[in-house]
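This structure is in C-alpha cells; I'll ask about it shortly.
A single protein chain has been removed from this complex, and every other one stays in its place.
Entry: subunit A
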Amino acid sequence: MSSTKFILGLFDDPDDMMHGIEKLQKNSVPIYDVYSPMPIHGIEAKLGVKESRLGYAAFCFGLLGGSVIFSIVYYTLVHDWPMNIGGKPTFPMPVFVPFTFEWTILWTAFGMTLTFFAATHLFPGRAPRVMDLRATDDRFVIAIDAKGNVPHDDITNLLKEAGAVEIKHNTRKYVSYDE
C-alpha cells in the first residue's frame, strides 16, 4: 500500500479548478477540501459545504459582551454607588445604549478573531499548518484524501485532464513554514 495520504491538484486558474471540481464529482471522487488565495463566489454551493454556524457564534459573543458591560455599569453606577449626574434618573437608560452597543461589537470582533484562529490553528508563535504553501499565493488547490480512495493514478489523470499545472502525492497532511 502506498504511503500517499493526500493528493493535491494545483491549478493556476480558478476557472480550471472549478472545472476540476466538476470532473472529480462526476467521477464520484470525494473532495477533502479546496484552498484558494482569494474568495471564489459560489464555491460553497458547488462543494456542498454546510451553511456556516459562524453567525450563531457571533451572536453569542455579542450577547456576552453586551451583558458583561451592562452588568458592570449597572452594578457600579446604579446599584453600588448611585450618583446624581445632571439631575438624571439613577438608572438612565439612554446612557446605557452607547457602551452596550460598543461592547457588543467589540466582543463580537474579538470573539470572531479567536474563533478564526482556533478554526485555522493559527496562534502566535506557531507555524501555520497548510497543505500547500502556494495556496496562499498563486495556486488554487484541490485536496483529495488518498486513503481508501479509487486508484491514485485515475485521480492524477482526472486532475491532469482538468488542467492542473502540478499534482502532488503527499505523505504528510500539512507542511509548515518552519520545516
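Assume a residue touches a chain if its C-beta (ideal position, glycine included) is under 8 Å from a C-beta of that chain, and two chains touch if they have at least 3 such contacts; residues count from 1.
Quick note on the criterion: contacts and distances are computed from a predicted model.
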Listed names "Radical SAM/Cys-rich protein", "Quinol:cytochrome C oxidoreductase", "ABC transporter permease" or "Protocatechuate 3,4-dioxygenase, beta subunit", matching UniProt entry of the absent chain: "Quinol:cytochrome C oxidoreductase"
Residue in contact with the excluded chain [from A:I31, A:A57, A:V78 or A:V95]: A:V95
Option from A:G87, A:G125 or A:G148 whose C-beta touches the chain left out: A:G87
Residue ranges of subunit A at the interface with the undisplayed chain: 41-42, 86-88, 94-95, 97-98
